[in-house]
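Okay, handing you the structure first.
One chain of protein is taken out of this complex; the other chains stay put.
Labels A, B and C are assigned to the chains in the order they are written; within every chain, residues are numbered from 1.
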């Protein structure tokens, strides 16, 4: 019915008592997410949003969390991710933006060694409609369904979600992998999970200019994915060499342009739309 | 008939043209070892002992070596081991003594990650009698047979070898794992291999004071080894707190004494001799 | 964040990478002293701007007398340098760097980058230095050599030896290269760099390795822990609008069209530009108000967009996730009132509190068109821009 998270996922929030964490944890709890507690060093033993607060992830392990949702400031993300990873929490979602690349290099190598899944940083998180919302996406635009959505961008994901919801297709799960140079999970990691998920019929992949994540995904799709993939690449009109907000969105020397990416995806059998507003419609057409 | 090395092992010698490497490579070749060539940066393209010399391990890969024997000076061992490991050579034997512990910490973590077997440093190497000699042990004291020998000490290994040869038992393979604080392979690694080797009937384990490698081995033996193990621990008469040559041979606060080790091994079902000269005899008795 | 060559070379020197001592001049009176301090009878003068391609437009020159040095300084200081890599306005020159002239035996190429695919730092080297390396990579990929730095083990001598051999260095140069290689990686990590390019790395006529040029990009996300480097930022080299935006945590890039855009999220901002173009319009800018947009930031964003005289209409596209649409609406209303806006605004609000936001806009009785369908909103904006 979903990938990575569902009703029974026990979520620990790191940086629990911060303002962003409080806002979004509350929304997640209201959505029905099983948030079991949180960590804020120095506030162990207190309660927050009706849930227990711990000084460390180690202390929280008595509640057996199997997902960690991280809202700590960028300078402390490396530490928080590694703390959760050391305790063997198998799924870590880091929402925070602005994490130094050098920190992510270390983190990525370590979590790969440990076999842990990291989503983010600099991402909206992951949601399985009507089951669990681990992130900052608006819950009410989602609808339980059979489309898997993967995206490097936050708000652009919401567009794809809204279109599939409006058309009645709904989503199995939606994952924002984040737009940073070294993300915890790649398109490929999520494509593999959706491809194996019996309750996902088609996959929407929202990419953007810069890097070569979409090109790598194209190769993977043509070799391993047997479900239809629909894709939109943002930044078709971005001028070359200009930085468009995301660190990932730098076009370097003819590589990583929207045009290149779209061509490569098309050759891999992906249904590529050149208009953002056609993502939902095309998905419906592909499934009909 | 053996563990790790045999007639068909293709050996690459790193630091090939140095004086120690030359001396021992020549003896190994005379013993029948399949040394296919060696590496000495800057001397690539020449010949040495009738074998080709390469500038790098990468260049030598055209000959498909599957074991590397390292004789470079201590300061360069880290580099040489990692160079061989990067090329995927599955067995690396480092003879050199005096490798800094910090270097070995890095090396050990990396080769474990890569799944590569490292023997040494600061060790006599490994021999499978009548097949292959990768190290500095005198070949002529060995005799093909069915006893596996593992030791932290060089010359002490030779004693055990000679005794089993004189009694006609012979050896399947003999491995010196070296006496350094962070060895590439432990007693346990070698016990596992000998336990699985259909042509090894009994295992002689020669330990010494310091560290807790023997204690860990005892635990492993009682849980996993179903062949008889005979053991001698050197340093029964060593005064506490004095360093006896090896970095591994420091007795720290009641831990790591010969007495403790011998007791622990006995409890694990190991046949422990308190006289060095009885290693062979006891092995024969155990097998009868 | 970019650095000037002289700043990059200062960091190089601090990390024991071989660079020349240099001297900075900001006016022609300082030239004589610079030449005297450096000594010798030939000097290289280099304009300091955040752009490549200086040499081809006269921004780098070999000088052999003080008069020509003064002439070069007067020619450049206070002017703007326009090269292939700048926009049509060019970059302002306020500093000229003077270096001793070094005889070149051979030009090589060396760089360090964060390698996204390998999840590592990669070192790139080539025997073809001093030229456009991307062209070499395209036409002669076999002339480019790579070494990946493993995080557990760090840079290793065998990697440096492999590159030395590929670059045909002799034994002495190979030793120098190992030090350079090792120090380059240390500097890259310690300073949170995202790119270091040494093009050319030269072999001098005396046979030594020497970094003749130095280009450095820093990871902006890491500036909080690199305060020394953050202080090297030269705002004069950046677009004043983009600068002003970034001071308010806004991402702004000026473009050539006439439809001003204000969007939340970099992806949706690009998507909005694409949509405008798809329906026949021309975006005037990229502007991401960010995830935690406040009323104040929205107002600031408006002012930045309106500083561009080409803008004939503003399209606001907000999909509220973190952002609450009612706060955005409040910001828009405040900004329109404050700036006494005369150009039309089309607003599309979706997501978190979008209904509330739309209602506020309608009740405001200001000339704001509200349409929650992006296609309609884009088409309206295009129409209004004509």
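Definition applied: a contact is a pair of C-beta atoms (placed from the backbone, for glycine too) under 8 Å apart; a residue touches a chain by one contact, two chains touch by 3 or more.
Values in this document were obtained by computation on a predicted structure and should not be read as measured data.
J.: Any idea which of B:99, B:217 or B:230 touches the chain not displayed?
T.: Touches the omitted chain: B:99.
J.: Looking beyond the chains shown, say which of A:64, A:113, A:267 or A:285 touches the absent one.
T.: A:113
J.: Check each of B:53, B:134 or B:206 against the chain that is not shown and name the one that touches it.
T.: B:206
J.: Which is it among B:13, B:116 or B:182 that touches the chain not included here?
T.: Only one of B:13, B:116 or B:182 touches the chain omitted from view, namely B:182.
J.: If the hidden chain were put back, which of B:136, B:221 or B:265 would touch it?
T.: B:136
J.: Over the whole complex, note the residues of subunit C touching the chain we left out.
T.: Per the touch rule, subunit C residues meeting the hidden chain are 151-152.
J.: Considering the whole complex, not just the chains shown, which residues of subunit A touch the missing one?
T.: Contact residues on subunit A toward the absent chain are 41-42, 55-58, 76, 78-80, 82-83, 86, 106-107, 109-110, 113.
J.: Considering the whole complex rather than only what is displayed, give the residues of subunit B touching the chain that is not shown.
T.: These residues of subunit B touch the chain that is not shown: 20, 24, 74-75, 97-103, 105-106, 108-109, 112, 124, 136-138, 141, 151-159, 162, 179, 181-182, 206, 208-209, 211-213, 216, 232, 234-239, 242-247, 249, 253-254, 274-277.
Quick note on the criterion: only the chains that are shown with their structure count from here on.
J.: Drawing the touching chains as a network, do you get a line, a ring, a star, a complete graph or other?
T.: If you draw each chain as a dot and join those that touch, you get an open line.
J.: Which chain's mean C-alpha position is the greatest distance from subunit B's?
T.: C
J.: Counting C-beta pairs in contact, does B-C beat A-C or the other way around?
T.: A-C
J.: Just give me the whole-number Å value for how far the CA centre of subunit B lies from that of subunit C.
T.: Distance between chain centres, rounded to whole Å: 55 Å.
J.: What are the residue numbers in subunit B that touch two or more other chains?
T.: 113
J.: Give me the residues of subunit C that touch two or more other chains.
T.: Touching at least two other chains: none.
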